[in-house]
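Taking it in order: structure first as structure tokens, then the write-up.
As you look at this complex, bear in mind that one protein chain is not there, while each of the others sits in place.
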Amino acid sequence: MMRRSRKKGLVPGTPVHIGQKMTDISSVRLVDFNETDILVTPDAAKEDITRKPPGDMIRWAHLTGVHDVELVQALCKQYNIHPLVVEDLVNTEHRPKVEIHQDYIFLVLKTFNLEGKESISIEQISFILGPTYLLSFQESDDPIFQPIFTRIEKDHGNVRSSGADYLAYSLLDLIVDDYYGFTESLSEHVETLEDEVIENPTTTTLHGIYRLKRIVSIARRNLWPLREIVGRLYRDPSSLIKPSTNIYMRDLYDHVIQVNDYLEGYREALSSMLDTYLSSVSNKMNEVMKVLTVISTVFIPLTLIAGIYGMNFFNMPELTWPYGYSTILIIMTVMGILMLAYFRKIDWI
Amino acid sequence: MMRRSRKKGLVPGTPVHIGQKMTDISSVRLVDFNETDILVTPDAAKEDITRKPPGDMIRWAHLTGVHDVELVQALCKQYNIHPLVVEDLVNTEHRPKVEIHQDYIFLVLKTFNLEGKESISIEQISFILGPTYLLSFQESDDPIFQPIFTRIEKDHGNVRSSGADYLAYSLLDLIVDDYYGFTESLSEHVETLEDEVIENPTTTTLHGIYRLKRIVSIARRNLWPLREIVGRLYRDPSSLIKPSTNIYMRDLYDHVIQVNDYLEGYREALSSMLDTYLSSVSNKMNEVMKVLTVISTVFIPLTLIAGIYGMNFFNMPELTWPYGYSTILIIMTVMGILMLAYFRKIDWI
Amino acid sequence: MMRRSRKKGLVPGTPVHIGQKMTDISSVRLVDFNETDILVTPDAAKEDITRKPPGDMIRWAHLTGVHDVELVQALCKQYNIHPLVVEDLVNTEHRPKVEIHQDYIFLVLKTFNLEGKESISIEQISFILGPTYLLSFQESDDPIFQPIFTRIEKDHGNVRSSGADYLAYSLLDLIVDDYYGFTESLSEHVETLEDEVIENPTTTTLHGIYRLKRIVSIARRNLWPLREIVGRLYRDPSSLIKPSTNIYMRDLYDHVIQVNDYLEGYREALSSMLDTYLSSVSNKMNEVMKVLTVISTVFIPLTLIAGIYGMNFFNMPELTWPYGYSTILIIMTVMGILMLAYFRKIDWI
Amino acid sequence: MMRRSRKKGLVPGTPVHIGQKMTDISSVRLVDFNETDILVTPDAAKEDITRKPPGDMIRWAHLTGVHDVELVQALCKQYNIHPLVVEDLVNTEHRPKVEIHQDYIFLVLKTFNLEGKESISIEQISFILGPTYLLSFQESDDPIFQPIFTRIEKDHGNVRSSGADYLAYSLLDLIVDDYYGFTESLSEHVETLEDEVIENPTTTTLHGIYRLKRIVSIARRNLWPLREIVGRLYRDPSSLIKPSTNIYMRDLYDHVIQVNDYLEGYREALSSMLDTYLSSVSNKMNEVMKVLTVISTVFIPLTLIAGIYGMNFFNMPELTWPYGYSTILIIMTVMGILMLAYFRKIDWI
Partner (left out) sequence: MMRRSRKKGLVPGTPVHIGQKMTDISSVRLVDFNETDILVTPDAAKEDITRKPPGDMIRWAHLTGVHDVELVQALCKQYNIHPLVVEDLVNTEHRPKVEIHQDYIFLVLKTFNLEGKESISIEQISFILGPTYLLSFQESDDPIFQPIFTRIEKDHGNVRSSGADYLAYSLLDLIVDDYYGFTESLSEHVETLEDEVIENPTTTTLHGIYRLKRIVSIARRNLWPLREIVGRLYRDPSSLIKPSTNIYMRDLYDHVIQVNDYLEGYREALSSMLDTYLSSVSNKMNEVMKVLTVISTVFIPLTLIAGIYGMNFFNMPELTWPYGYSTILIIMTVMGILMLAYFRKIDWI
């Protein structure tokens, strides 16, 4: 893995891939479209990239494999993207952000995948939205944008008839829909743990809670900034986002806030589960202590009595009584029963 | 139950019912009224919906059963409601919000019902307030707005003579009054638990506290946004809310803040009850430990003495003393009493 | 007691008394005054209320017993007070607030009384300040405003020569002075508890801390809004508050902030006392455990030795030694002393 | 001690000394100076106070002993100070604040003295800064401003050549420098406690931490407002503070922020020490429990064996074996060693 510190001392704006490589392949898919026509170049060569889309067509260039720094640079050169933006594109450890430049808007965000209940994998998705183009960048070759691609091809919805800004909205909307799926998986794990905590809390439950807390905390760190990001897209719209798209951005903003609300709810639920767990552990301890105390309190005095009559004094009259033994056994039994009754009364057993 | 993630990949603005279906029936009741006349259509057919109210009449259309997506769409089409708003209307997992559109105001809020002390049921109520109409949407067929309906019919208060905005206020006011009932039920449960915590805290009490905490937390999440929502209605009033209605909105705002204050108070009370519970558990543990320690400390030395005189050495002069046995019994008794006296002195028993 | 939920479904602006009735009597005292003359009507009849004060006189109408809804309405009708304000006046569970209306300012605040160390009683005081009149409303018939009344009668201070706004300030100042007394009582209870926690913390101390925490929390909830209320009176003064009175309002604002600071301080002190209490309980538990461990560790091995020489094997040579018994007693004593010395060394006893 | 509540019912603006009297003597020292001349009146009589300083001289009047209400009033009368300000001057329990009046600026702040590690003493210092005069008020007769006085006398720095505002800055700077000394003393106590907590935490350490926490909390409450106070002097300067002095105020502001940062740091350190203390206590408890458990687990089974062979059955063949006794001793020893080895393995001893 490439670490961020490797860049120390490099000239600012030098693009260096930072992070884990998530695929071996890198490619660019060009989709040029307007209301009537569509032109798809699945694996665009360098010449395809430099060729302008015909007429008034909107171009959507989707790049998979941002570790291919040269490819990213080649694509960005076409649209005069600032070197610092290119540097950020290939740095996959960047926090979510929006930058409104003169000619384009630059967006960085993350998608999540739960891997079992244990861990979370994060992928960085970036967008550059220009007046007539949209560049999207992805780490892996996971076909997450397939539904939108299909929609454009089959001319569903109004993606074809709207501009690049509506396309950007559609992709963002898809990602946010993904967050709903992610929160629903989380929700199931939270509920499973909740049942465990109440029915039979074990150390495994505890570790499960901690792991889930951590996942929620990571997700929050990456989703919280989205409120501000989408909020900025919707509130101070540059001329790049048309008023007709603006209402969609507001809807998106609502969804982002709701996803964050869900996460907040899980966080609270997990904290409260931790408290429940701890107080249940403390209750158990209490039970253990009570058992120990009851046993000791009941048997230790009886043992003393047995010890007394085991002494070897010559002159112990009780020893010679014919019913001495049975008397003492009865006394012991009664004492034991009385003590148990007392403990029952004070609700210890 | 329909989950939110099912919408992934759908064209934005596609209305899909999300959430639990709360009734089988869906219907629209039209109430057209002005100061002098009233016209009620209890179960409006499609033609009734498309027919305009006569003259200067205000129309209140109340729809029950938002799972009936088609009905919602039919009603909304009449007033040119944006598809995204329709999508939100049939999504019953939406958080409370207000949207001030050009021609209408869109409101989403929730009502609560305590089911026993255990859980809370939530219903979503939405409003669309236009210049001369008010649309209200409800999940179930619970007649929550009956009092206002009666008031219009019998011409109580000034609903008939005021516009759609005052009608909207009246409905909101009814919902907020409902919150007072809800907080009073909560308050009773909180007090019951408070008594239990002080008199006889058990694990049931603890679970009760956790459950109530959760209910309060859910209610807060749904009521906190209301401050902003009603605050916006009252502070930056669009032309849809007349100045005469504005003062009522301010009053409503006060009530919303008070309900939130109550919830805040319950939250604090529950937290403090948890602390009390935990310290009482810890105190009990302390008591248990003291009993154990006192018993052990008193009896273990005596047992040793008995053990010593149970040894089988040939040459143990005490054994042959005529008063050996009684002397040792007296010594043991005195030792035990002295130790008990000591523990009493240091306040352990 | 009347509960808030009883109002559900009533027409907004219907005045209903909410809360406990604090007195049986209700009356209005009219005080008309200018710089030279004063006219007092102790128990004003309805005609007195409707009669205007002569000339340029300022009228102070003080109503005791807000449960008398009709009397409140009669008084308010004289000054065209909005029905919603009247509704708030007779609702004694209202949170403190200020409302700046066109013609008058409406203020709600609370006074506190400590009842023993146990609980707090709250009374609601409301004011309506107009250009030439001040209405004050009180739940009980406690003569809290007597000092101001005396001051007006004897022409002390400049109440007589200043307007209704200065009179309002004087009454507010009196209430805030009352808060100082309240905080001083709290302060004494806090100090008593502090001593108890350090010297001899018991369960009573703990409950005392919880009770005081609750009282402080209630007081804070009612005093915190005062910052904003008095702050608004002083910062955006309507024409109802003259510049000469404004500097007094700023002084009042300072006092309100200081009272809130005190409460904050008590809250911190109580939290820290709780921590001290809990760690002292935990320390005691530690002591108990140590005693138990020392006793067990010292005596259990000795008991084993005694047990061994109590075995009935035929061939146990030590038993026949002439000094066997005394040797074993000496060994036991030495072992016990050594173990005690060890525990002393590691600082357990 | 005079308590604040004694003022209840008094006419606002009545000066009453509140707080502890810190000295018996009260006096005013007048220092009139300009760039060339200086005129000192150490113990000014009433005539001296009313006499104007000659020519363009700046007057610094320093009053010690604010309990002398009459003296304070006499001095303030000279400069038309508002009665409410005079009231605040003699109230030594006032919180730090700044008031920017038409003709003068009124400042209240505090100095601290650590008395041992145990407690903190607080003194209130007030300033009234006018265009050509500075009045300073002090509770005790501690010569805290001596260095500035010396600097003026010997014409060090540019106090003489600058105006009253720079003089005010110099005095404030001296007080803030005092805060550095105070924080350094705190810092030493914090470090001492830190060592104790790690090396040998006792109950004394715990109480030391609580006491220091409290001192830090009191200091914070009095220093936090200084940020706003000095910030206001520096940011919205009235004409009373010249631009040339303004840069010094910014420097002062920096220092005030740094002192607050230090306090924040101590607070964190103390909190973290508390955590360390508590977990060390809990660790010790754990150790104690382990010792008890090891001892019990090793000896109780052995005691049972001894008990078994102490039974008096006629037919116990082992008892008659020639090596019965030594065999059983060996078995016991081996069992004990094995159990100890096991406990060592699981890391309990």
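First chain written, first letter: the chains are A, B, C and D, and each begins at residue 1.
Note that in this section a contact is a pair of C-beta atoms (placed from the backbone, for glycine too) under 8 Å apart; a residue touches a chain by one contact, two chains touch by 3 or more.
Here the structure is a predicted model, which is why all the values come from computation and not from measurement.
Asker: The chain left out here touches which displayed chains?
Answerer: A, D
Asker: Using the touch definition up top, pick the residue from D:Lys52, D:His156 or D:Arg235 that touches the left-out chain.
Answerer: With D:Lys52, D:His156 or D:Arg235 as choices, the missing chain is touched by D:His156.
Asker: Please pick, from D:Gly13, D:Pro147, D:Gly231 or D:Gly336, the residue that touches the omitted chain in the full complex.
Answerer: Touches the omitted chain: D:Pro147.
Asker: Using the touch rule from the top, list residues of subunit D that touch the missing partner.
Answerer: Within subunit D, the residues that touch the unshown chain are 147, 151, 156-157, 169-170, 173-174, 177-178, 180-181, 184, 198, 247-248, 250-251, 254, 257-258, 261, 264-265, 268-269, 272, 275-276, 279, 282-283, 285-286, 289-290, 292-293, 296-297, 300-301, 303-304, 307-308, 310-316, 348.
Asker: In the complete complex, the non-displayed chain touches which residues of subunit A?
Answerer: So the residues of subunit A touching the unseen chain are 3-5, 7-9, 11-12, 82, 84, 87-88, 94-95, 97, 99, 203, 206-207, 210, 213-214, 217, 221, 274, 277-278, 281-282, 284-285, 288-289, 291-292, 295-296, 299-300, 302-303, 306-307, 309-312, 316, 318-325, 328-329, 332.
The definition used in the following text is that only the chains that are shown with their structure count from here on.
Asker: Can you name the chains that touch subunit B as well as subunit D?
Answerer: Expected: C.
Asker: Subunit A and subunit B share one sequence, so how far apart are they rotationally when you fit their Cα atoms? Give it in degrees, rounded to a multiple of 5.
Answerer: Between subunit A and subunit B the superposing rotation measures out at 70 degrees.
Asker: Same or different interface residues for subunit B and subunit C, judged by whether over half of the residue numbers are used by both?
Answerer: different
Asker: Can you check how far apart subunit B and subunit C are, centre to centre, with Cα atoms defining each centre and the answer in Å?
Answerer: 27
Asker: Multi-chain contacts only, two chains or more: what residues does subunit B have there?
Answerer: Answer for subunit B, listing residues that touch two or more other chains: 282, 285, 289, 292, 296, 300, 303, 307, 310-312, 316.
Asker: Pull out all the chain pairs that touch, please.
Answerer: Taking the chains two at a time, the touching pairs are A-B, B-C, C-D.
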